[in-house]
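Heads up, this is only part of the complex; the chains shown haven't been moved.
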Amino acid sequence: MKIAFVQTGGTIDKDYPKATGGYAFEIEEPAVKRILEKIDPNFDFEVISVLRKDSLEITEVDRKKIYDACERIAADRIVVTHGTDTMIETAEKLSGIKGKVIVLTGAMKPERFVDSDAAFNLGTAVGAVSVLRKGVYLAMNGRIYPWNKVKRNSKTGQFVEK
Amino acid sequence: MKIAFVQTGGTIDKDYPKATGGYAFEIEEPAVKRILEKIDPNFDFEVISVLRKDSLEITEVDRKKIYDACERIAADRIVVTHGTDTMIETAEKLSGIKGKVIVLTGAMKPERFVDSDAAFNLGTAVGAVSVLRKGVYLAMNGRIYPWNKVKRNSKTGQFVEK
């Protein structure tokens, strides 16, 4: 089994740059690589960086780039890491792709934080991508949702059934 | 949706006691609780402690206890945390239980370690338990296996297809 991991940015990949004043943040190398180093994965994988954006800044042009990347990738199991704010919009866009299992996930706290949810969420996504049938899904808050059966609670930030 | 988490012990729950000489280790409170605190879970859950043993020390009497606990629990989705050395044996035992989804998982490094695989593995198990049909499964190394389709590579410790 082979899984392609697609980086688009978002909280999961945010880091705090040394030597910079103020509240600045930067989206860095895919956290996926660091997480997979811990788990001795029993699958082949590649990590592809398509974008490094906060998901509020993702444009339609960016979304097309993500779409094209997912279509072009040879693997038919894809995990897309993405900011939480527009994850559902990108999932909808990707639902045009047929013949692949695509699972989007991300994090409420950057993977670099001691109390991050990134490793757990990626675990959910990886498990899901290996057992689900073709389609586009979100994996967040311990649940897996088909892309068109999920909404976000704007107050708590939690993803819930629609 | 409700998930019951059953603690049996194993590496995932090992901690290093303060103020003790030598190489001693102890199995402590279920790591599951600390992991779920990070993820804002969108499901109900309970955590039940049945055993606190290294899985090499689990006897047939212990296994019967785990079996009885899983049968008695009202929830029909159960995640069992377990030592890796005899996880497959316990899975086989639990396969006698009908009408429930049971996923066993654990860790190669205790959850208290910076480089633990515990959160990722639990994420895989929680995702799996919510989407799989009734039966008994193992979630390790990023994969989900039916209990009778998995063996362990005794050299690397990795779980692989049988």
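Remarks
In this document, chain identifiers A and B correspond to the written order of the chains, with residue numbering beginning at 1 in each.
By our rule, a contact is a pair of C-beta atoms (placed from the backbone, for glycine too) under 8 Å apart; a residue touches a chain by one contact, two chains touch by 3 or more.
Owing to the predicted nature of the structure, the values given are computational and were not obtained by experimental measurement.
The complex is a homo-oligomer: 2 chains are shown here, and the full assembly described by the structure file contains 4 identical copies.
We take it that only the chains that are shown with their structure count from here on.
Centroid to centroid, with C-alpha atoms defining each point, subunit A and subunit B lie 26 Å apart. In the complex of the two chains, the subunit B residues touching subunit A come out as 1, 35-43, 108-109, 115-117, 119-128, 130-132, 139-144, 156-160.
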